[in-house]
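Read through the structure below, which is laid out as structure tokens, and then see the notes.
One chain of protein is taken out of this complex; the other chains stay put.
Letters A and B mark the chains as written, and numbering starts fresh at 1 in each.
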Amino acid sequence: MNCNETTKNYYRVDKLPHIWCPGCGHGTLMNAVVRAVEKLQLNKDDLVIVSGIGCSSRAPGYLDFNTLHTTHGRALAFATGIKLANPKLHVIVITGDGDSSAIGGNHLIHAARRNIDITTIVFNNNIYGMTGGQYSPTTPYGDFATTSAYGNIDKPFDLCSLAQGAGSTYVGRATAYHVTLMQRLIEKAIQNKGFSFVEGLSICPTYYGRKNKKGDAFEMHSFYKNNCVDIRVVEKTPEKGENKILIGEFHNDPKPEYTESYQVIIDKFQGMGGN
Amino acid sequence: MASKKVLLQNINWCKGCGVCVGFCPKQVLKIEDDKCVIAYPDKCIFCKQCELRCPDNAIYIGGIDNGL
Partner (left out) sequence: MAYKLVQGNEACVEGALAAGMRFFAGYPITPSTEIAEISSQKLPQYGGKFIQMEDEIASMAAIIGASLAGVKSMTATSGPGFSLMQENLGYAAITETPCVLVNVQRGGPSTGLPTLPAQGDIMQAKWGTHGDHPTVALTPNSVQEVYEYTIKAFNIAEKFRTPVILLMDETVGHLREKMLIKDPSEIEIINRKKPTCKPEEYIAFKSDDSIPPMAAFGEGYRYHVTGLIHDETGFPTNNSQIADNLIRRLVGKVENNIDDFSYYEEYKLEDAEIVILAFGGVSRSAKSAVDKLRSKDLKVGLFRPITMWPFLEKQISNIAQKVEEIFVAEMNLGQYYLEVDRVAGKYCRVEKINKVNGELITPDEIISVIGGKYELQRNN
């Protein structure tokens, strides 16, 4: 197949090209996931990728792992069952902004609260792309969508703050432009034994971009290039963070992991009781 | 030369979004008929900016490493 070695080794190349629109940031973010898995040399048989519904959630179909495309918003609940049933599996959830924080918001906060060892990667394109451009929980205030014809009056979620507040033990954010940072964050997220959350700011030139006059794919990438600042820079020089999007590793605070805690209970009580 | 690198494409996967064209520091690439074209391969410095950001895995650095 006419592609690089990473693609050959980790993709179901017969399923490409993928369904995403020209310039969609999701392909770039998906590559960051794959490169992180490659870097960590994870066994493909031991990796499960779970997704919900939406543009982001089509990713698993292209990847050569155990892959599960579930119902809208529910990926983390399915993933919880998989991880508990077989804790040896690496479980990665690929989800979108609507999938993870609207219809799936409850599952997100509770999976984070339990600190179950699942790596959640959100491809955040600020819109419902698959259904044609409706506003999502991360569409900025005042922005336009097919269901906010007069400007969005919802206030957007800061997904990373949400995940951290709910108990996620690893949290970070990068963008489709900052792909190497994205890859590094995913690597560390996978290595964190607990619930990890990485937000990848994507671009949707077709709907969000067009509705809000953000330009083409290159211009949307350039926006991230020019308007994102790493949290470490801002920690030293706070004024550099003014009116900027923060990226980088926000939180890394390992705590007891759910399936390990459960195993302690099994080790103590297995074989006891009975009739 | 330890290896001979080449800039390669899978034109069937290219959707002509222009991200690679925009990020190429040497203006190697251009869009023609809704597809990316390697217009000036000699100018390529193999920086991988295109490969890194191509959402479609359609452009990459390949070539034969002779091991030297």
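Everything that follows uses one rule, which is that a contact is a pair of C-beta atoms (placed from the backbone, for glycine too) under 8 Å apart; a residue touches a chain by one contact, two chains touch by 3 or more.
Bear in mind the structure is a predicted one, so any value in this text is a computation, not a measurement.
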Who does the absent chain touch among those shown? A
For the full complex, which residue in A:71, A:131 or A:147 touches the chain that was left out? A:71
Where subunit A meets the left-out chain, the residues are 12, 15, 44-46, 48, 50, 60-61, 64-71, 74, 77-86, 88-89, 106-107, 109-110, 262, 265-266, 268-275
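Just so it is clear, only the chains that are shown with their structure count from here on.
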In the complex of these two chains, what residues of subunit B are touching subunit A? 8-10, 12-13, 15-19, 21-23, 51-58, 60-62
Per the touch rule, the subunit A residues reaching subunit B in their complex are 1-4, 7, 11, 16-18, 20-28, 31, 176-177, 179-180, 205, 216-218, 221-222
